[in-house]
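What follows is a structure written as structure tokens; I'll ask about it next.
Heads up, one of the protein chains got dropped from this complex, but the rest are sitting where they should.
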Amino acid sequence: MKKWAAVTLAIWALAGMAGAKTTLTVGLDSDPPSLDPLLSSALVDRQVQNQIYDKLVDLDANLKIVPMLATSWSVEGGGTVYMFKLRQGVKFQDGSDFNAEAVKFNLDRYRTAPGSRRAGELAPVKDVQVVDTYTVRVVLKEPFSPLLAILSDRSGMMVSPTAVQKLGADFANNPVGSGPFKFVERRRQDRIVLAKNENYWMKGFPKVDELIYRPFPDDDVRTANLLSGAVNIISPVAAKDLETLRKNPNLSVSTFPGIGYQGIYLNVSKGALANKALRQAFAATIDRDTVDKVVFLGTAQPANGPFPPGSVGYDKSIPAPKQDLDLAKKKLAEGGKPQGFSFTLSIAPGPVLAQLAQVYQAMAAQAGIQIKIEQVEFGTLLDRGTKGDFEAMALGWSGRPDPDGNIYDFVRCKSPNNYSQYCNPKVDALLNRARAIRVPEARRAIYSDALKILLDDLPYVYTYVPQTTIGMSKKLSGIPTVPDGILRFRAADLGE
Amino acid sequence: MILFVLRRLVGGLPTLLLVTLLVFALTRVLPGDPATLLLGEEANPQLAAKLREQLGLNRPILVQYGAWLGGLVQGDLGRSIRDNEKVSPIIWQKLPTSLELAFFALAIALLLGVPAGVVAALRRGSATDAGVTVLALSGISIPNFFLGILLVYLFSIRLDWIPPSGYVEPWVDLRKNLLLMLLPAFTLGTALAGAIARFTRNSLLEVLSQDYVRTARAKGLGERIVVWRHALRNAAIPVVTVIGLQLGGLLGGAVITEQVFSIPGFGRLVVDSVFNRDFPVLQAVVLISAISVFLVNVLVDLLYAAIDPRIRYG
Partner (left out) sequence: MTRTLRSFLSNRLALAGLVMVLLLALGAVLAPWLTHYSPTQTDFTGLQQAPSSKHLLGTDELGRDIFSRVLFGARVSLVAGLISVSIALVLGGLIGLVAGFYGGWLDNLLMRLTDAMLAFPFLVLAIALAAVLGPSLQNTLIAIGIVTTPVFARLVRGQALAERPRDYVQAAVALGGGDLRILLRHLLPNITGPLIVQVSLSTAAAVLAEATLSFLGLGIQPPTPSWGSMLNAARGYLAYAPWMAIFPGLAIFLAVLAFNLIGDGLRDALDPRTKK
């Protein structure tokens, strides 16, 4: 405690001396649990990780893959070999060199370290070979087109091998990368402090001296902190607060579609919803525009499937389904329940989720379908999902830049996130084919075929695409709007 | 005296042991698998199984309990499941915040409760007395979350006097720290203030009717001296008891207040560790809360002796 106080005092004393030191404070909606990409499973982790670590490749505002630590790459062997040329002269924050050995160390660690959360997405990788100091060859078991997109995320984050070897289990609490900001300290549920990496390879960047992340789980508190100037930027902004922020002359707001989706798992293996016609009946009662209007005040976008606009998989010729009560009644009769039926919808606690569930409930009631809402804690919800112990469950997906990441593990037979217990070999075959080819148009066509089957079988009702919402001080500039929702502060400038 | 303290401390051990056993049993029957929860979006059965093994969650419960107890004896509370941080530093980070809040809540409660109680007792049966009773019971009855919300609405949103919530360490910005502590401490302190006012009134009334007070009065001592020097001192025992009873609960009881005001303290830690199934943290937090309840009780006993010289502990 004392030691901590002394350190803080020292930091603030230093801050006082430097005078011109610029601090950028970011308000998030939760506290990032893990800063080690190996162990990270929470979306919010990536916000901080992206400042500490550079990745092999990055995404631009159009979700296009752009160079980062890898300056160029080529694909050989019919899509089974990726050759990466690496940036030279990059050093980790502990002074050690970034090179091909470091890339191999990182990818091998992600693939094989016990308890790695990255092993799944890197499973198609067979081998990582060092060709020379700045060239790496990644060999795949079979063609796997999502690889680059995966390397633009946590699996592509390069941590310092020296630090990992030195710190072991404590690396997560003292992370070292090559990114624009280096880790200083963290206080659980309170703040994470990062400082400018003076030796960053991109000369003249970053522009701010200090970056502080603060978790504000409460929407009002987050907004209030932005309004009072205690923080410079927040994300997300609650829908109800967007108008207030827009009206404020000192603040600017940006909203754009994210890469995830929200909706409802329908258990196809048991309960009333095991009956396909009844699933279709329920799905037909959903009025996506009303959901958007009532719960999200017009800031969400009705979804036609798991691929949001902007994704390679998005097919604009497939419309988001409309409410159709006649169809619902027809399907009820077809399912042998012309008078309606009832099922339980499990949701995580939270006012917005409760509101959303009650909107579904009211809409289903119009066709005589009774929904019983059951709030269970998130832990219990996931547990029931994994065990297939539920009838319907409102749970979305944060999204991945490559369409494969939004569908592959969700609807294939026995895949890890297939809570609905859905199994259709036709869909499996399509999804496996889609991940093997690299021509975007061809992939989209295959995904659309799969989606049409899913929209009929309905293991999941895709309802809306959440927006990424950012509110920030007008003085702040240089933050690209990338659909993955991660705020990149490398070029951020407070303009002071 | 020292012997008494020692005996009390040793005597409390079985209860504390029982508390640890209870909380351990409770964590293990909580539905929801910490491994799955920890993996979140990356969950899959194989990885979860591996993680459970890594965390030692698939060992028999008694073995787990034994291991935890063994660590506890050596002062090792284990590591958080959620972020692999050691539990003790987490506790040490959060405890001062909650203690500060509890301290201010108690201060506010005493400042409001004792004078109110005294006034009510001295004007027994008057409108003032009834008013104090209603206010005191209102303080006890108003839900923390409602009062907290009301205060935020009034002082932060409507009047814009006080930032709505958050926490700043006192050594960073003392003024802001105190300002931010005001509303939560008041929220947390009202129930205690009500209880203190009620007990002060009732116990003072009883003391005032006793012989020695009459004697003191007969001796011609001023009413003020009689009340403040003699009666109040003797009336303090039940009041101290009720403070002790409630203070012990303040640490864990601040759950809601800390939630409403976004204070990163002990109460938040409790809720988060339940929701995250972070067993090692939950176990430690409950243990510390139980110890604090227990220590406060011992302290109350000692205070009795200090207040009333007739009470002696052999």
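When the chains are written out, they are named A and B in that same order, and each has its own residue count from 1.
Just so it is clear, contacts are C-beta pairs under 8 Å (C-beta built on N, C-alpha and C of every residue); 3 or more make two chains touch, one makes a residue touch a chain.
Owing to the predicted nature of the structure, the values given are computational and were not obtained by experimental measurement.
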Residue among B:V5, B:I142, B:I162 or B:L178 that touches the chain left out of view: B:I142
Selected residue (touches chain absent from view) among B:V10, B:V29, B:V73 or B:L159: B:V29
Chain not shown, touching residues in subunit B: 14-16, 18-19, 22-23, 26-27, 29-32, 130, 133-134, 137-138, 140-143, 145-146, 149-150, 152-153, 157, 198, 202, 205-206, 248-249, 251-253, 255-256, 259, 270-271, 274, 285-286, 289-290, 293-294
Interface with the unshown chain - residue positions in subunit A: 218-220, 238, 240, 244, 290, 293-294, 349-352, 354-355, 357-359, 361-362, 372-377, 380
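In the analysis below, only the chains that are shown with their structure count from here on.
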Centre distance in Å when subunit A and subunit B are each reduced to the mean of their C-alpha atoms: 39
Interface residues, subunit B side, partner subunit A - complex: 30-34, 36-45, 47-48, 50-51, 54, 82-85, 90, 92-94, 96, 152, 156, 163-167, 169, 171-172, 262, 264, 268-269, 272, 275-277
Residues of subunit A touching subunit B in the complex: 1, 4-5, 8-9, 12, 33-34, 39, 41-43, 114-115, 117, 119-120, 169, 172-173, 187-190, 216-218, 220-221, 224-225, 228, 230, 377-383, 386, 397-398, 409, 416-417
